[in-house]
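Take this structure, written in structure tokens, and hold onto it; I'll ask about it next.
One protein chain is absent from this view; the other protein chains keep their places.
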């Protein structure tokens, strides 16, 4: 019961939460993560953010990430939504929702999904700032965050 | 900008999320955790769950937990809601919402808040099952989850 | 034994008692207040009339608070203090 969507339009956290919550009476924990466009980048305000992706490949990679999470944790459902196209400051970019019986699985899976999405999924951000565009540089901290899932004992 | 509430009435995740999201244009990440009443306990369906707490002390302990999270992580806001009184299967019990600039702080703080709430805050659950009441036993796994925050290097 | 009784009689602090969770089930007949100088002494004084309750209170996971602060069982009590007996919490 997983849902993966790449879309230009906005999403509604309340609707996504209700879907996860109502899936099964065994749901004891729902964790959601929402990523938003901040108004600043490198100490200067931004005009907009454009999300490019690799259609076809992105869907495949997100499916792999969701499959891996389901293998590692006992989950009831995962929802993964990523917007593409032009976004404005304070817009929602990405949503991860995980429903499970117990909280630890939901928390860990949601973090894993975000860490992997950030480092594996074929999305690229371009910032428009002071009338100029530049591509966002990848962060070492994201690679470090993703790497921790390879070094754990479980 | 923290909010701590102990209440008998339900909460609305969408409203809580909007409040966190709109606090500041610097919010880049919002993590929410919602705990729900599952319909089963020890392989048998439940009729209801009654949450008792120690008024006055609970508020003080939750404030301490929130203060500790703010000291450990760079957060924009925390919302902590815990219901008390009689709840039915599938009802919402507890909400933790964390807004921050970056996702790792929001995820870690939300987990920390739940781990500490589970092991430190003066709430007690009584289950009504087959017409009989019993108090829920505490779980060793919750103590283990809380203990990890003491042994970390950061 | 005589010393102990004298000890109790010297105690003047009137203490408000609270029992939470499963402890409440064992404490339904316990008066709302008691005279004692430490939480440990409360436990001893209750033993004659409520041995089942005191057996529960002696479990190592049970914590005691005075005026909503977790304290040791030997914490001296001031008159009017609120002493609560807390089994392991199970919220969230």
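Every chain is named by a letter (A, B and C) in the order it is written, and numbering of its residues begins at 1.
Basically, a contact is a pair of C-beta atoms (placed from the backbone, for glycine too) under 8 Å apart; a residue touches a chain by one contact, two chains touch by 3 or more.
Worth saying up front: this structure is predicted, and the values here are computed from it rather than measured.
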Visible chains that the absent chain touches, using the contact criterion stated earlier: A
Touching residue (missing chain; options A:5, A:72, A:102 or A:125): A:125
Of A:8, A:52 or A:144, the residue in touch with the unshown chain: A:52
For chain A, the residues touching the chain missing from this view: 35, 51-54, 56-57, 60, 82, 93-94, 114, 117-126, 135-138, 142
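Following the convention adopted for this analysis, only the chains that are shown with their structure count from here on.
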Intercentroid distance (Cα basis), chain C paired with chain B, Å: 29
Chain B: positions in contact with at least two other chains: 35, 114
Residues of chain C touching at least two other chains: 92
